[in-house]
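Here the complex is missing a single protein chain, while all its other protein chains stay put.
For clarity, chains are labelled A and B in written order, and residue numbers in each chain start from 1.
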Amino acid sequence: MSVYEELKQRGLVLPAPPARGGVYTPVKQVGNLLFVSGQGPVLDGVARYVGKVGAERSVEDGQEAARICILNTLALVEQHIGDLNRVKNVVKLLGLVNSADGFNRQPEVINGASQLLVDLFGDRGWHARSAIGSNELPGDITVEIESIFEI
Amino acid sequence: MSVYEELKQRGLVLPAPPARGGVYTPVKQVGNLLFVSGQGPVLDGVARYVGKVGAERSVEDGQEAARICILNTLALVEQHIGDLNRVKNVVKLLGLVNSADGFNRQPEVINGASQLLVDLFGDRGWHARSAIGSNELPGDITVEIESIFEI
Partner (left out) sequence: MSVYEELKQRGLVLPAPPARGGVYTPVKQVGNLLFVSGQGPVLDGVARYVGKVGAERSVEDGQEAARICILNTLALVEQHIGDLNRVKNVVKLLGLVNSADGFNRQPEVINGASQLLVDLFGDRGWHARSAIGSNELPGDITVEIESIFEI
C-alpha cells in the first residue's frame, strides 16, 4: 500500500512544508541520502507543543508532538523528492525531548515518531535511533527530531 | 590481530545484544554504513550506571559506563554482520554524558569508549566524535553513545 493510502487510512494529512527557522536548507541530498534538518511540532507557523515533558507536558503530549515533527519531516521530504513512495528506507532519527529535571522516559516520547514511520512505511520504516533529553530547545518546543532517509 | 583476540587479551567478553528500548532497529545499514542506535550501560537488562557525572557518579564511573555502551554496540554490530573483523572503520560517535550542573569533562568520560575502540580495532578504530552533556537521559543512564561504522 502506498504511503499516501496509509496516511489516509489514519486520517492524517501532510501539513504544508514548514518555513525555515534559520540559515539552513530543510533537506540536503548527498547521493541517495537525504539529511533532514531538525523539525519541531509546528503547524501553520505556530508551535503546537511547547514546554517540558515531566513538567507542563505529559508523555502523551510529547508523543503527539513527535508525530507532528515527523509529519513536517515528511512534508519536506515530499517537497524535495516529489513522491514519498520513493523513500527506500528511513535510516536514522535523533530525537530530542525538552525534559524537566528527573524526566527519563525519552524513548516513550520518541516512540510517537517511530511508530508513525513504521506504520506508514512498513519494513522500510524501521530505523536506528537515539532518544535523549535536552534542557532547552528552540522556542521551547517540546520535541525536535532530525532524520536521515535513503531514496 | 583479530578483534576477538584483542577482546580476549583484555579479559573482555561481548555481552548478549541488548534488547530494544523502543520502536527502532538497533542497526540500520545503508550501503556500507551501519547506523547504530544509541546504547546505554545496560547488561542483562539492568542499567549498571545510572545518575549524573559530577554528582552521584565519578568520571571513572562514566568511563566504565562508556565502555559498556561500546561493548553493547559491538554486540549489535556483530549480530548484524556476523564477524567484527568485517568492520572497515569506526566512523563517528556521538557521546552523551548525563551531566550535573557545572560538570564539563565530557571528553574524558567518552574517552573510555574511544580508547576501547582504538585498542580493539587499531588504526581502523580512530573515529570522529562529539562529546556533549545532557540534562536527562533515558532511565537516568550515565552515558549514551550512538555510532556509525563502515564495513
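Just so it is clear, a contact is a pair of C-beta atoms (placed from the backbone, for glycine too) under 8 Å apart; a residue touches a chain by one contact, two chains touch by 3 or more.
Keep in mind the model is a prediction, meaning the values are calculated, not measured.
Peer 1: Among B:V3, B:V23, B:V36 or B:I110, which one is in touch with the chain left out?
Peer 2: B:I110
Peer 1: With the missing chain put back, which residues of chain A would touch it? List them for me.
Peer 2: Touch set of chain A with respect to the missing chain: 21-28, 30, 35-38, 94, 96, 134-140, 144, 146.
Peer 1: Which chain B residues touch the hidden chain?
Peer 2: Residue positions of chain B that touch the missing chain: 33, 54, 89, 91-94, 99-108, 110-111, 114-115, 118, 126-135, 148, 150.
The criterion applied here is as follows: only the chains that are shown with their structure count from here on.
Peer 1: When the centre of a chain is set as the mean of its C-alpha atoms, what distance in Å lies between chain A and chain B?
Peer 2: 25
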